[in-house]
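Read through the structure below, which is laid out as structure tokens, and then see the notes.
Removed from the display is one protein chain of the complex; every other protein chain stays in position.
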Amino acid sequence: MSEVTGFDVAVIGGGVIGTSIAYHAAKRGLSVGLFEKGPLASGASGASLGLRSIWVWSHLLPLESGLKNDQRFIDFAQETGEDIELDTSGRIIVANSEDDLGYMHEFVERLQKRGIEIRLLDQAEIRDVEPNLSPRVIGAAWSPIGGNAMPIKLTYALARAARRLGASIFTHTPVTGIDVAGGRAVGVRAGAKQYRAQWVVNAAGAWCAEIGQFAGVDVPVVPRKGQVMLLNAPPGFVRHGIASLHKPGPQQTGGTNIRPTPHGQIIVGGTSEYSGFDTTAREENARDIARRCVDLVPALAKLSVLRSWAGVRPRTSDGEFIISGAEQLDNFLVATGHDFVGVTHSLVTGELITEMMTEGKTSVPIDGFRLSRFTASKSGQAHGAA
Amino acid sequence: MRTERVDLAIVGAGPAGLSAALEAKAAGAEVLVVDENDRPGGQIFRQPPRAFRIEDRAKLGRDHKRGRALLDAVTAAGIGIETNTAVWNIAPGHLACCSGETSWEIQSGAIVIATGAYDRPVPLPGWTLPGVFTSGGVQTLLKSQRVLAGRRVLLTGTGPLNLVLANQLAEAGADVVAVLELADPGLFELMPMLRGPWSLLSDGIGYVRQLRRRKIPLMRGWTLIEARGTGQVTSAVIGQVDRDWRLIKGTERTFDVDTICLGYGLVPSTELSRLIGCEHRYDIALGGWVPNHDLYRETSIANVFVAGDGSGVAGSLVAMEEGRVAGLRAAMRLGKISEPVFTEKSASSLQRLRRLGRFRAILDGLSAPRPGLFERMTDDTLICRCEEVSLGDCRQAVKEGAVSLMELKPRLRAGMGMCQARICGPTLIEVLGGLTGQAPEAIKPFSQRPPVKPIPLAALLDSEAAE
Partner (left out) sequence: MTTGSTRVDLGIKRGTEITITVDGKRIVAFEGETVAAVLLACGQRIFRYSAKRNEPRSLYCGIGVCQECRMVIDGNINTRACMTTVRAGMVVKTQHGLGDPV
């Protein structure tokens, strides 16, 4: 094997985001080295439920049509011939309280105004579309957009595709330093070697702060732990990914997700806590998830739990992404903060970061995702429980 | 939710767990034993169901008799045993239990993990055919349920179990076609010593003599190559092996059988000891990954002890001595007895263990898997039975750069099925090691997460309202 000493792009982090960046950059002809401290998808990507949301982006940006994002996944799977267990059966969102139902109406209207295909279902339709939903579910909406993908397979697929395009993927290779000179990042140190790079991309998820420090760049993400459980089920028990929708509020830390896999299993979740990088699966969380998902689909109680695990999502204080350059360094990019919508935004993030490197700008304005927004309001960060 | 607070919680009501319970109780500790089965006894002392009436104990065999002595002592001592209970999560001082659809917990000062072992899975062509069973499974069926798994039986593998089982099957009326034994012919009669002192040497020779009397061929240096049949097994292809258990081409023969017993030694059940975070080491002679412990069975986690086959396969007599030491040591650590009293009470067990350990050291190489064992598979042979992942699938993943079990798992689904990686794990460690040039000990086992056994979701729905 020849001694590789330099890349156009050094990507730090081997989850869905990092591998997507590696793939998209390699596709544009850039030489890429990706460095991951463990096996691929060992962070949030390895613990994720694998949901692909209906809506793409956030309140800081105009919502992109989810259809376009669906197409990104379909195209990727087709172009690369990779099986990522892509499910395009759409999503069902449910409400089981009057407050939440009110919010759902408002939410559906808002999305419809933006041209996103989603509609409310009447009671008869609800039972028809998902017979196992609880009678306590008083409202539901369905969109053909979104669905699921298997996040670990997606990560490996992106890495394989990147490799085929010439990228070098280094797993079990922690980055131990980033060399900086004259306002630029000049390379990374990893696995007792030094690699020169024209661009350095920090896509290390919940570990972005630590990686940022190597370059003297402050990246304020914190690990937000989420736990899920795996249940065994006959096919068709639950036909779509189901998410509970809740009126946003100070108590609200996310809804309940029930998502079928193609292998006769159902993944249910999630939870939210801030306990550093601990990923112990806790009994209290398991009980909480059990209660909430049985509330939505009572028949789940008949199934058995095979496994429960947790991962840490990268979360920023305002809950929005960071897809940005850094003020201190010309060529240091940060792509993180995806929190619970990493899979959904994995491909588009790869595209955008690649545009920043090859064109110096992005095809959609992403000012809302600048890293500098945190230095602007540095006093009294209150990030933590939403 | 129901909480039981005791001094010592013991997982597993086999010889090790029950021995630990007896000693700890006698030393003044409050003890609670839990076991997933309907009745205590573990595997070797497995009892017939309560609903069966025992009419002639002598016909139930020597192990039943030894087991009765232990079980009667446990009853006499008033030791609490919760059966039909799976431990699904564990932390120092805490066990999450599930009985049916009810989850409850134990809080204890100390824990003894005595979870036993299970038959080593040995993938080979046709091993998933109905009629191909583990020797342990066939013996349990016969011993406890009094049912013959089949009529025309071939036993293959290595170890004392097959010798015993072949005789038991013949006595029960089965036609035992042959016993194929992998281990070095010269020494294998000594294997029953794994179960005890020299006096049992006569047992081993006795089993061999019985086979000869029954005209059951004991074919040393032979093994099963393939199980054949449609819908169930109807024939076995066998062949001779060299000292590394590798097939000698051209020696193949075929037997007509309807039942094959795979008896290749045991693998310790270490799910709980790994989940709680004990340090482990890889020792193939003991069955694979086993928890580290000091002379007194305490692991790297204070007040967590291990005993019996679950900490390294060594048979029931060793298990009982280890259980006694663990129970006494736990009692001492809990302040129930002083160190001098511990030393006095544990002396004879420790001495016996030393003696048995010497024999084991001699015999360790005998039944420990040799390289040829993992070369039975073809690319089409399944390694993960639950998710139907073959050797060929694993080879492909390694070609694409997988070097760890955690990298195989999500891509192939190996280890993601109902058995929670118990069946594929031991083989994958060896196979992955072979394919990537890593020693098996370099390959970390699948990470252990709760629940350790599948539990009904309903069990997690216990209302907290009563708090």
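Letters A and B name the chains as they come in the text, with residue numbers starting at 1 for each one.
Rule of thumb we're sticking to: a residue touches a chain if its C-beta (ideal position, glycine included) is under 8 Å from a C-beta of that chain, and two chains touch if they have at least 3 such contacts.
Computed from a prediction, not measured in an experiment: that's the story for all the values here.
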{"item": "Given B:80, B:93 or B:137, the one touching the chain that is not displayed", "value": "B:137"}
{"item": "Of B:274, B:345 or B:422, the one touching the omitted chain in the full complex", "value": "B:422"}
{"item": "Touching residues (missing chain, whole complex) on chain A", "value": "131-132, 232-237, 263-264, 302, 304"}
{"item": "On chain B, residues whose C-beta touches the chain left out of the figure", "value": "36-38, 43, 48-60, 118-119, 121, 128-134, 136-138, 140-142, 145-151, 171-173, 231-232, 269, 385-388, 417-419, 422-423, 454"}
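Following the convention adopted for this analysis, only the chains that are shown with their structure count from here on.
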{"item": "Centre-of-Cα separation between chain B and chain A, whole angstrom", "value": "42"}
{"item": "Contacting residues of chain B [partner chain A, same complex]", "value": "89, 96, 387, 400-401, 403-404, 406-407, 410-411, 413, 416, 418, 420, 449-451, 454-458, 460-462, 464"}
{"item": "Residues on chain A engaged by chain B in the complex (per definition of touch)", "value": "39-42, 46, 150, 152-153, 156, 160, 169, 171-172, 229, 231-232, 263, 281, 283, 286-287, 290-291, 294, 300-309"}
